[in-house]
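The structure under discussion is supplied below as C-alpha cells; questions concerning it will follow.
Removed: one protein chain of the complex. Kept in place: all other protein chains.
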Amino acid sequence: MRVRLASRQLAANLSDADATVQSMPDASPAKWHLAHTTWFFETMVLKPVAAGYEVFDESFNFLFNSYYESVGERQPRPKRGFVTRPSLAEVLAYRDHVDRAMETLLESDLDGDLTDLIELGCHHEQQHQELLLTDILHLFSQSPLRPAFTDPEPISSEARETAPMTFLPFEGGIVEIGHDGSGFGFDCEGPRHRTLLEPYRLADRLVTNGEWIDFIEAGAYRDPMRWLSAGWADIKANGWTMPLYWEKRDGTYWSMTLRGFQPIDRAAPVTHISYYEADAFASWAGKRLPTEAEWENAAQGLPLSGNFASSGRLRPLPAEDLDAGPRQMFGDCWEWTQSAFLPYPRFKTAAGAVGEYNGKFMCGQFVLRGGSCATSEGHVRATYRNFFPPEARWQFSGLRLAEDG
Amino acid sequence: MRVRLASRQLAANLSDADATVQSMPDASPAKWHLAHTTWFFETMVLKPVAAGYEVFDESFNFLFNSYYESVGERQPRPKRGFVTRPSLAEVLAYRDHVDRAMETLLESDLDGDLTDLIELGCHHEQQHQELLLTDILHLFSQSPLRPAFTDPEPISSEARETAPMTFLPFEGGIVEIGHDGSGFGFDCEGPRHRTLLEPYRLADRLVTNGEWIDFIEAGAYRDPMRWLSAGWADIKANGWTMPLYWEKRDGTYWSMTLRGFQPIDRAAPVTHISYYEADAFASWAGKRLPTEAEWENAAQGLPLSGNFASSGRLRPLPAEDLDAGPRQMFGDCWEWTQSAFLPYPRFKTAAGAVGEYNGKFMCGQFVLRGGSCATSEGHVRATYRNFFPPEARWQFSGLRLAEDG
Amino acid sequence: MRVRLASRQLAANLSDADATVQSMPDASPAKWHLAHTTWFFETMVLKPVAAGYEVFDESFNFLFNSYYESVGERQPRPKRGFVTRPSLAEVLAYRDHVDRAMETLLESDLDGDLTDLIELGCHHEQQHQELLLTDILHLFSQSPLRPAFTDPEPISSEARETAPMTFLPFEGGIVEIGHDGSGFGFDCEGPRHRTLLEPYRLADRLVTNGEWIDFIEAGAYRDPMRWLSAGWADIKANGWTMPLYWEKRDGTYWSMTLRGFQPIDRAAPVTHISYYEADAFASWAGKRLPTEAEWENAAQGLPLSGNFASSGRLRPLPAEDLDAGPRQMFGDCWEWTQSAFLPYPRFKTAAGAVGEYNGKFMCGQFVLRGGSCATSEGHVRATYRNFFPPEARWQFSGLRLAEDG
Partner (left out) sequence: MRVRLASRQLAANLSDADATVQSMPDASPAKWHLAHTTWFFETMVLKPVAAGYEVFDESFNFLFNSYYESVGERQPRPKRGFVTRPSLAEVLAYRDHVDRAMETLLESDLDGDLTDLIELGCHHEQQHQELLLTDILHLFSQSPLRPAFTDPEPISSEARETAPMTFLPFEGGIVEIGHDGSGFGFDCEGPRHRTLLEPYRLADRLVTNGEWIDFIEAGAYRDPMRWLSAGWADIKANGWTMPLYWEKRDGTYWSMTLRGFQPIDRAAPVTHISYYEADAFASWAGKRLPTEAEWENAAQGLPLSGNFASSGRLRPLPAEDLDAGPRQMFGDCWEWTQSAFLPYPRFKTAAGAVGEYNGKFMCGQFVLRGGSCATSEGHVRATYRNFFPPEARWQFSGLRLAEDG
C-alpha cells in the first residue's frame, strides 16, 4: 500500500491542530481526509468481505462518511472542523488498524470486483492527498503568520525568459476519447466513444504568471466586457483583482504557497484562478479555452511525466525542453476547459454506493484536465476528468489557450 | 409592427400597480418589459440612425437598460420594482413615441444590417412577452388573493386517458444542427455545424401531470438517491415537494395559473419544474433527458404548430393526434435537455452591444428546447436555444424522456 | 373623523403604483397604511359592536393585519408590496365603507371603553400617517428619478447664522413622569411614576446640519474610537459616511427629501441619523444624549407648538425665537434619548389584541421623544414614547445634547 504511505507522509508536517481545523466549507480538515480515505476501505471493503474484521470505532461511520447517502447519516460538511476528537494520533492508529486488516485481506484470493474496488480506494485516496494539500494551503493562508507547509526553496534570482507561446495545429474529424476499460479509470471517464472535432490549434504551453500580470495591469479585472455575466458578478461581489493567494506589496506581486509567502515567479504557470478568470483571459487574448475533447485528443500518447506532488511547486518550463509537442500537459496545474462536466454518451451510473462517486455532480461544474504539482504521481492519465464549479480557485488551476484551426 | 401590438395587448389586463411590482430578483415588472423592449429600438436603432429623432426621456436609458454594460449604468436589477414613475400610462406613451418614429424609419430605405437589427428587436420583444407572462404569474402567485390574469376556462370534467408513451427511434451518425443564417436566428443558435450522434430514442410526447403525481407519490422528493447533488441540496433548502405553484388540498393537487387557482389536469404536460426535477424524474423512470442535438435532430422538418401564447394554457394531447412522429414539440412547454448552454464550434460573439446578447450567459445554464404556451407564435423554430439555470422553475418548463438507441 | 381625512389627503399625491410598492421590509406600502388603519376600526370596533355591519371584504383581514398574533394569520411583512390588488381606488372605497359605518356608530351612545378604543384607532392612524410619509420618502429615494412627493419650496439663499447652543440647567431630585391617564396616551406612556434625576443640563436647540457637516469633516465616520461597538460594525458593513439620503456632489451636500433632491440647509436640524450616529456625535462633542426622563422633565408644561406634517419640512430655528426655554422640542425631528424602550414601573400589558400594541417591542429599541415635521399635529405630547432600533435611519430622527449638571 504505497499509496497509503504517501498520505501519512503528507501528515508528517502537521500538528494535531493543523490537521483538525476547517477553513471553509469547501475544504476539509487534513485529519478528515486521512480518516475518510480509511473509512472507505473499512466500509466498502473490510466490513462486507473480511471475515472477523473488527470495526475500529462505530462512531467513525458517522464522522467520516463524505456524501454517500446510501451509507447513512453523516457529520454535516461545514462542521467537519468541529471534531477535535479523535485526535490526529488516534486517526493514525485507525489507519494502522485498517491497513493491517487490508494487508491480511490482500494475502487471500480476491475476486476481480474486489480488486477493482480496492484499486478505486487507492485512486480515491490519491484524490484526497491532493485535496489535503490544497486545503492545508487554504488554512495556512488564513493565518496572519502564513506558515509554510514545507521548507521554502530559493527562487532563482536570474530573470528567466519564457519562450513565446506557439499554437500547434490539430486536424478535425472523428476521434475517439474516453476510457476504454483497460486499467483503472473513474466511471465518468468512460465509455470510450467517438466524437467529431473541427480543426483546432492548441498552445504548446500554459499561460504564465508574467502573462497574467499583463492581464491584470491591462485593467481586465475592471472591464465588464471581458467577463461572463456570472463571472463579473463574482468579481464585483468578492472584490477579486488578482488570483487567489496573490498580494501586491510595493509594486511587487507575492503569493501564499505551500512554501510560505513568496514573490511571484513570472515564468511559472499561473494558478489559483477560477473558470471565470480563465475564460476572461482567453477572451482578452483573442483566443478561447479548449474543449475537453480537444485537450484529450492532443494528450493521447504523451508521456505522463510531470511535476508532481513530490515537488508541490510550480516550476517554469525548462528552456531546453524544446520539442515540438504540447508541454506541461501533466503535473503543473489543472487546466480549465470550456466543457461542462456532463455524462459521456451511454454513461451509466454504477450500482451501489460507489455509484454516487461522480454522476451526481454532473451539473454546474467545468472539466479540468491534466493534473497539478499537487497531484500524486501515477494519478494522471489522458482521460482523467477533474471538475470544479466555475468560481473555485483554491485548487492548482490554470489554463492553456486554444483557437479554431 | 404586429409584434409590438401584442405586447400592448398583454398589458391590457394590468393595473398600474400590477405592472410596477417586482416579485423576485429573477422577475421584472411588466412595465419594465414594456419599456425595455422599447428602449432597445430607441437605443440600438433610432438614436444611431434616425435623423432628427428626439429621445422621449433621457432618464429612461438608466431605467430601462437590462444588462448592456457597454451602454452605460443602469438601475440595479433587484430594484426595478422601485420605479413607480413613469406610470404604466407614461410607458405606453413612450411606446407610441418610439413606434411612430420606427414607422417613419421603416418607410425609408434601410440597409441590411439595420433590417437585421430591427428583426432582432422584434424577436427580443417576443422573448419579453413570454417573460411578462411568467413574471406576472409569479407576482400574482405571491398575493393571497391569487388573482387571475385572464378569465378562467372550465376544465373538462370527464377523465381523459393519456395515451401510453412511445419511444421513437433515431439513427445515429453525423448530423447537422444549428442555424444556417437564412431567416432570423439569435447568435447562439449558429453556426450550423456537424455533430455526431449515437442511436437514440425519443418519447413521442411530454411527461404529464398525472405521471408527475405518480413520481411525487412514489416518494421521489424524499429520496436523495434520485437527485443530482446540487438538486438534493436545493430540494432540502427550499422544502420542495412538488412543482412550483402546486398545492395539495384535501388530497387533490391544485396549481396557480394565469387563469387563477385551478385543479391540476392530469392529462396536461407537467410544467414549472427545475432541471433538477426533470433529471430526477428521468432517472426514476429509468430513462434520461435528451441532448439538445438529439432534440433538434428530431425536430427538424416538423411543422411549427403548437399551443401558443394566444392560449396561455397547457392542454392535454388531443386523442385524435395519433400520427407516428414526435408531438408537443412546440408551444406546450420548454423542454429541459441535458445539454449545458455552451458555444457551438466556431461561435463568435457579435461586435457591439448586441454581442452581449447571449454569449456572456454561457455558464451555469441548461438548454431548453421547443417553446411554451406562453411563447409568441412565430417565435419558435427547431434551432432555438432557450436557457435557464438548473434551479429555475417560474418558466413553463417541462420534460420529454429519451433513451439510448 | 378629521384624522381619517388627513390620511386621504396624504394619498392624493400618489399613483396606484406609488401606493403599492414596498421598498424595504421595514417600510410598508402607502396603500397598506391606508387599509391597515381602516382594518383596525373594522376589526377592533365595528365587527365586535356594530350591529349589522357588513365586512367589506373577508380577505382583507389576512392582507391588512400588521402583527396582531391574536387576530389570525397575515400576509408576511416583507411581502406587503406584492399585493397589487386591491388597487388604491378599492382601498379608498374600503375607507369610505368603514368611515360610513363608523359615523353611524358614533351617532349612537357609546360606552367609555369603546370611545377609548376609537380614540386609540385615531392615534394609531396618526402614527401610520407619519410612517406613510417616511416610507414614501424611502421609496422615492430608491428611484433614480428622485420624484418629489410635494412641490419643492425654494430655500432662502441668504446664509443664515445659527445661534450658539446654550445648555439650560435642571435641578435633580424626585420628579414625576409618564402619563397620568387623563386624556389619551398609549399604554407604554404610563403609569405616571416618580423617578430620581441627578442635576443635568439640556441644550436649548437641536443639532444642525451645519454642525453635522463639521462632524463628518472631522473624520468621525472613520474613527472607531467614537462609536459604540455595534455602531462601528454597522458603519463599516453599510459603508455609511453621512446621514441617510445625503450625497456629496462637487463639494456640496445634498439630500433626498419629500420635496425632491435638495441642497442641505446648514441651519436646519440634522435628521435621518441612527442612534449610533447620535451617540457618536454626542461623544465627539464631549456631551451625551439625554435620558427620556430628563427630556420629559424639561418638556413638561411647554406649548405643543411645532412644525408639523402640514409642512413636512425641517426649518431652521427662527432668529427671533429667543426666549430662555428649550426650543424645537416638538415637531422638528424625533430626538434619540439614551434610554432603552423598557416598561415603566408597574406597567401592565392591556388585555386582548390591543395588548400587543407596545409591550412586545420592549427589547432592542431606544426611545425617541418630541415628534417630527412628519408627525400629525395633535399627536405629540410630553409623555409620548416613540421607539426604534438603534440602526433605524429612515425616520425623521435627530438629536439634542445634554450633560451632567
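A, B and C are the chain letters, set down in written order, and residue numbers restart from 1 in every chain.
Definition applied: contacts are C-beta pairs under 8 Å (C-beta built on N, C-alpha and C of every residue); 3 or more make two chains touch, one makes a residue touch a chain.
Owing to the predicted nature of the structure, the values given are computational and were not obtained by experimental measurement.
Shown chains touched by the hidden chain across the complete assembly: A, C. The residue touching the chain not shown here, chosen from C:Lys47, C:Arg100, C:Arg194 or C:Lys248, is C:Arg194. When the whole complex is considered, the residue among A:Pro147, A:Gly172 or A:Pro224 that touches the unshown chain is A:Pro147. For the chain left out of this panel, the touching residue among C:Ala6, C:Val55 or C:Leu228 is C:Leu228.
The set of subunit A residues touching the chain not shown comprises 15-21, 23, 31, 59, 62-63, 75, 79, 81-85, 87-88, 139, 142-145, 147.
Across the interface with the omitted chain, subunit C contributes residues 67, 69-70, 174, 193-196, 198, 224-225, 227-232, 275-276, 279, 338-340, 342-343, 345-346, 356, 360-364, 390, 404.
FYI, only the chains that are shown with their structure count from here on.
Mean C-alpha position of subunit A lies 58 Å from that of subunit C.
For the pair subunit B and subunit C, the distance between C-alpha centroids works out to 46 Å. Of all residues in subunit C, none touches 2 or more other chains.
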